[in-house]
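Just one protein chain is left out here, and the rest sit where they should.
Then we have chain A:
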Amino acid sequence: MLELATIGGTAPQTGTALADSPLAIRGLTVSYGEKPAVFSVDMTVEPGRMTAIIGPNGAGKSTLLKAALGIIRPLSGQVQVFGQPMAAQRSRIAYVPQRASVDWDFPTSVIDVVLMGLYRQVGLLGRIRGTHRARARACLDRVGMGDFANRQIGQLSGGQQQRVFLARALAQEADLYLLDEPFAGVDAATEKAIIAVLQSLRAEGRTVVAVHHDLATVPDYFDNVFLINTRRVAEGPVSTAFTADTLQAAYGGRLATAQVDQLSRALV
């Protein structure tokens, strides 16, 4: 029972050496108040793959991502990005936050949001040049939002907002893409457009990690999964780590048995 071996805190199945991993996490614990949201989690992301972070609501998926990025301070644990501390590798990381985490009434245009992704290149006081604008526009084109460059961001639909966030991440030209619920509340066309862009990133050798909700699309979209429920439940390729057993372990009673059966049939 190979997949059972992955349940609990045992070593990951990926076999990726720590220094080679785009994102390696060891013993990460994060707490809001007294109850830990993430407890002693190890994670080793495989390079050049698409990994889904899945788990029930409140399992600590977003928290894991935010703590790995240094957005929230963990109680303990180590995070290495391409074998180095996160702070030394910022330019190789792109982050797409949850769409609902920002105020879309903020007075700015679509192209301005994408240009935010070029902050590290442009600098504190550098001028935004034609080349920067051209690059931002190319990123908008890549997500199918080229016609919306001068729109006020509040006028966009949820799916369009999500694409603008993805375009901003593309402008960062990173090697590791971390996305928090990129498919939450978007239309089918947007979901298709986003997955196509993510797959093209993988084809370019970049690494994609996404917090994901829809279990049914996991095998179609992702190579690897990371199951979490405050603690790590399972980690590895979809074929071995995304099984009825690991799902049951992660979701417990919250996932109907019928649903698990259906999923495991789909996996065969």
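Keep in mind that, in the parts below, a contact is a pair of C-beta atoms (placed from the backbone, for glycine too) under 8 Å apart; a residue touches a chain by one contact, two chains touch by 3 or more; residues count from 1.
The criterion applied here is as follows: contacts and distances are computed from a predicted model.
Out of "NADH-quinone oxidoreductase subunit I", "Electron transfer flavoprotein subunit alpha", "Metal ABC transporter permease" or "Transcription regulator PadR N-terminal domain-containing protein", what name does the UniProt record list for the absent chain?
"Metal ABC transporter permease"
Determine which one of A:27, A:58 or A:85 touches the chain that has been left out.
A:58
Could you please point out the chain A residues that touch the chain left off the display?
Output for chain A: 32-33, 37, 57-58, 60, 62-63, 66, 69-71, 87, 90, 93, 95, 97-109, 113, 116, 119-120, 122, 124-125, 152-155, 158, 161, 168, 181.
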